[in-house]
Structure formats: structure tokens, C-alpha cells
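All protein chains of the complex are present and in place, except for one that has been dropped.
The block that comes next holds subunit A.
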Amino acid sequence: MSAAVSPAPRKGLSFRQPSVIPGFGLTLGFTISYFSLIILIPLIALAIRSAGLGPEGFWKAATDARVLGALRVSFVTALIAAGINVVFGTLIAWVLVRYRFPGRRIFDAIIDLPFALPTAVAGIALTAIYAPSGAIGAIFAPIGWRIAYTPVGIVIAMIFIGLPFVVRTIQPILEEVSNEVEEASATLGASRFQTITKVILPSLTPAILTGFALAFARGVGEYGSIIFIAGNIPFVSEIAPLLIYIRLQEFNYVGASVIATVMLLISFAMLFAINLIQAWSRRRYGYGH
């Protein structure tokens, strides 16, 4: 790719189509150089460091009991949080798109709060609320339920950071769902419930799956909002990103690289899955995003 960047071929049908607009070489060259320096080379450094172990060493390090424990905690809690977010995120998107009520625009704006609020701030705030002495923690403490410093706290933090991903993925698609199909469904004698479950929800499925995948991916990688509320007990509430951090503090760079590589491979697989879902939905429904 980069070989063709400099003087762009003028004729022929090779790398790019001709255009009168200038600056192709400059902008694409800068884009690729900047991407390589900031993202690509550092990621290659990670790959090289993990590969240095050899396949056997890598496998041994990746299947270390504490590493597996941390990965399990991260993936299970992220799965639960994304599941909860899909239910409430779909409901919120529905309410925001379909209903008119006072304060709707403010409600809509607040959904993006987790994008804007620094994760460390969210982390200490959630801990203050869900600790046994906090506003919600105190409700559950007398009956012996602890939220903060348990995996439940991790799920709460992941719900917080994942919610906008689900709402913002479903919202635009819901706006595009045409009213005519609902009218047709009603004319043909379907109850409102049937129309929603058999006509509207199926067309939202790709968006819901994408939102789920995005919230899940974000939850798995999340660090700042979780470490305060999690309690960080190995095998119970220690998440994979924290274990990477701990390995780094111990100057065990190879150990940190192995966990990071495993996490990256899984998130790239997720990214690939999201792209497949969107390609499928474009083919099937003629829109995606």
C-alpha cells in the first residue's frame, strides 16, 4: 500500500481513480505514517514481546490459573452487563424515539454521560453509592448483600460505561424503521404485541447484536471505573486489565504482554463479528450504519 503513496499513478486503473482534487499523496501519506507510528509499531512491539516466548511458553503463560481467573471474571461480568444493557438500552432507545414527553431531549443528552465522564470519576462515584455505607449499598447491606467489592460491583460499573453504546446503536436504526410495515401488520390483524415482537424486533436484531458486541468489548477492556468498586481479589473480582497492570508493576513485561495479546485477539475477533453483522444487516435490510 505505502509503495503507491508517493507519486500517485495518473493513468491506468491501478491504485486509485483519477481526480482533479490535489493532496492525495500528502494526506494519505501522513495518515499512514501517523497510524504506523502511534498504533501499528507499538502493537507490533507487543506481538514481538509475546512471540519471544515461543508457542509453548505462550500457552503456559496464557493458561496460568490467575490469568484464566482474571479473563473469566472480565468476560463473564462483561457478558452479564452487556445483556442487561441490551434489555434496558433497547427500552430507552424505544422510549426516546417513539414517545414524546417533557424532558426527552435532556434525557437523550444524558445518555452520553459515560462517554464524557472520566472513568476514574465514575469509579469512585459508583463506589461511594454502592459501598455498604453508600446510598444504595446501605439498602442491601442489612440483608447481607454486598455490591461494591464483589463481582456485582464490576457488573454495575460495566453497565454504566456500556449503556450509551447500546442506545446509540439502536436509536438511529429505530428511527429508520418505516411506519408502513407496522401499519401493514396492524391491518392484517396483528396485535400490537405481535407487531413489536414479530415485525419491529427482528429488524432491530442486527443493531441490538452490534450494540451488545460494542458494550461487551468496552466492558472487557474497561479499567478505570472498575478497579475502585471491584475489590480486586484474585480469582474472584480481579479483572484482566488489572492483572496486566499488576504484572507491569512487577516488571513482568512478558506476563503482561501475554494477557494483552490474548485480550487483543479476542477483541479483534469481536470487531470482525461486528463487521459481519453489519454487512449482513445491510444485505438483509438495506441499511446498517
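By definition in this document, contacts are C-beta pairs under 8 Å (C-beta built on N, C-alpha and C of every residue); 3 or more make two chains touch, one makes a residue touch a chain; residues count from 1.
Here is the rule we use: contacts and distances are computed from a predicted model.
Q: If you had to name the missing chain as UniProt does, which of "Lipid II isoglutaminyl synthase (glutamine-hydrolyzing) subunit MurT", "YCII-related domain-containing protein", "Sulfate transport system permease protein CysW" or "Carbohydrate ABC transporter ATP-binding protein, CUT1 family" would it be?
A: "Sulfate transport system permease protein CysW"
Q: Can you say which of A:51, A:110, A:201 or A:236 touches the chain missing from this structure?
A: If we include the chain that is not displayed, A:110 is the one touching it.
Q: Write down which of A:30, A:59 or A:235 is the residue touching the left-out chain.
A: Of the candidates A:30, A:59 or A:235, A:30 is in touch with the missing chain.
Q: Can you list, in ascending order, the subunit A residues touching the missing chain?
A: On the side of subunit A, residues 1, 15-17, 19-24, 26-28, 30-31, 34-35, 38-39, 41-43, 45-46, 49, 88, 91-92, 94-101, 105, 107-122, 124-126, 128-129, 134-136, 156, 159-160, 163-165, 168-169, 172, 175, 179, 182-183, 186-187, 192, 195, 217, 220-224, 228, 240-242, 244-245, 248, 251, 253, 256-257, 260, 263-264, 267-268, 270-271, 275, 289 touch the unshown chain.
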